[in-house]
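Here's a structure for you.
On to chain A.
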Amino acid sequence: MRKGRILALFSNFDEAFAAISDIRHYKVPGVSVDDVTVISPIEHPEIEEVLGERPSHVPKFTLLGALTGVTFGFFFLASAQATFTVQPQGGKPVIPLPSNFVLMYEMLILFAMLFTVTAFVIGARLFRKRKSLYSEKVSLDQVGIELEVDEKYIEPLKELFNQHQALEIREEVIK
Partner candidate 1 sequence: MSLKNVFTDWSRYRKGIEEGGFHDYEHMWGMAVDLNKCIGCNACAVACYAENNLAVVGEEKFYKGQAMHWMRIERYWDEPDLGEDRVKEFNHHGANFIPMMCQNCNAATCEPVCPVAATYHTPDGLNAQVYNRCIGSRYCSNNCPYRLRFFNFYSYYESSWPEPLHMQLNPDLTVRDKGVMEKCTFCVQRIRAAKDKARREDRKVRDGEFLPACAQTCPTGAITFGDLLTLHTPGGGVGETKVAQMWRDHQVELGKTRQTKQNPELRGYRVFEGLNTDPCVMYLERVREV
Partner candidate 2 sequence: MSNKVNRRDFLKIMGWSGVGATLAGCDLPTTVTLEEGKEEVVSYLMPEEFVIPGIGVWYASTCLQCPAGCGVHGRVREGRVLKLEGNPESPINRGRLCQMGQSGVQAHYNPDRITQPMLRKNGGLTPVSWHDALEVLAQRTGPGSGLTGERFAWFTDTISGHQAVLLDAHLKAMGSDNHYVHEVINNSVTRAVNRDMLGEEQPRLRFDKARVVLSFGADFLGTWQSPVHNATEYAKFRSPPRGVLVQVEPNMSLTGANADLWVPVRPGTEGLLALAIAKVLATKHRKPLDKLPAAVQELILGYDVNEVARITGASGDHIIKIAGWLSERSPSLVIAGATAEGHEQGYQIVAAIMLLNIILGNVGETIEPAGEFPFPQLTARTGGTRSLVDFAKALEEKRYDVVFFRGANPVYTAPKALGLAQKLEGVGFKVAFSMFQDETTALADLVLPMRSPAEDWGTHVPAYQGEDRVISVQQPLMEPLYTETRGFGDVMLSLLKMHKVAGYSDYEDYYAYLRDAFAAMPAVLKENHSDDSFWARALQKGVIPVPTTQGSLTVKTAAVEVPGDSGRGEYPYFLVPAARLGMWDGRHANIPWLQEAPDQITKVVWNSWAEMHPSTARKLGVKTGDAVRIASSQGTIEANVYVYKGIHPDVIAVPMGRGHEAYGRYAQGRGVNPLKILDPVTERKTGELALMATRVQVSRASNEKVMVKLGGSESQLGRKIVATVTADVFERTEGGA
């Protein structure tokens, strides 16, 4: 069974929304809304209403980063200070907690941010070669719907999209 990929471009979000809604309601039997990828020039949080909630793991990474940062910060600082004991200065203890807290706070944020960005890069599947069906119009003002389905579903989908005044439909076959 060969697989194909289809991309339809719509002039506005509402039409695309309607098209996805149709897919969601199995207007094309055998094609699930989970196969749909929406490509849009701006962020459409409301798309989830038809796509269903798809998870994002970024905040978990942020939490992990924050915890790592603060723990690492404490042990890094404390163990550095504990080996560098000429440091008692100004009558202060070797391991002065208040000033370490300041640095732990900074490390918390730094690690949280680095983890977040890493999670974003992984989660958003960046650093990958773009699929050939990409249309530059998407970055301008059109909304695209992309599906990766069995070849046999391409035609019904085309029909569906045309119903919704798709401006352009492209397709390709995946080897």
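How were these picked? Simply put, all candidates are chains of the complex that A comes from, given by their letters.
The rule is simple: a contact is a pair of C-beta atoms (placed from the backbone, for glycine too) under 8 Å apart; a residue touches a chain by one contact, two chains touch by 3 or more; residues count from 1.
Bear in mind that the values here come from a model prediction, so they are computed numbers and not experimental data.
Novice: If you had to name the candidate from 1 or 2 that touches chain A in this complex, which would it be?
Specialist: 1
Novice: For chain A, which residues count as touching candidate 1 in their complex?
Specialist: Against candidate 1, the touching part of chain A is residues 75, 78-95, 97.
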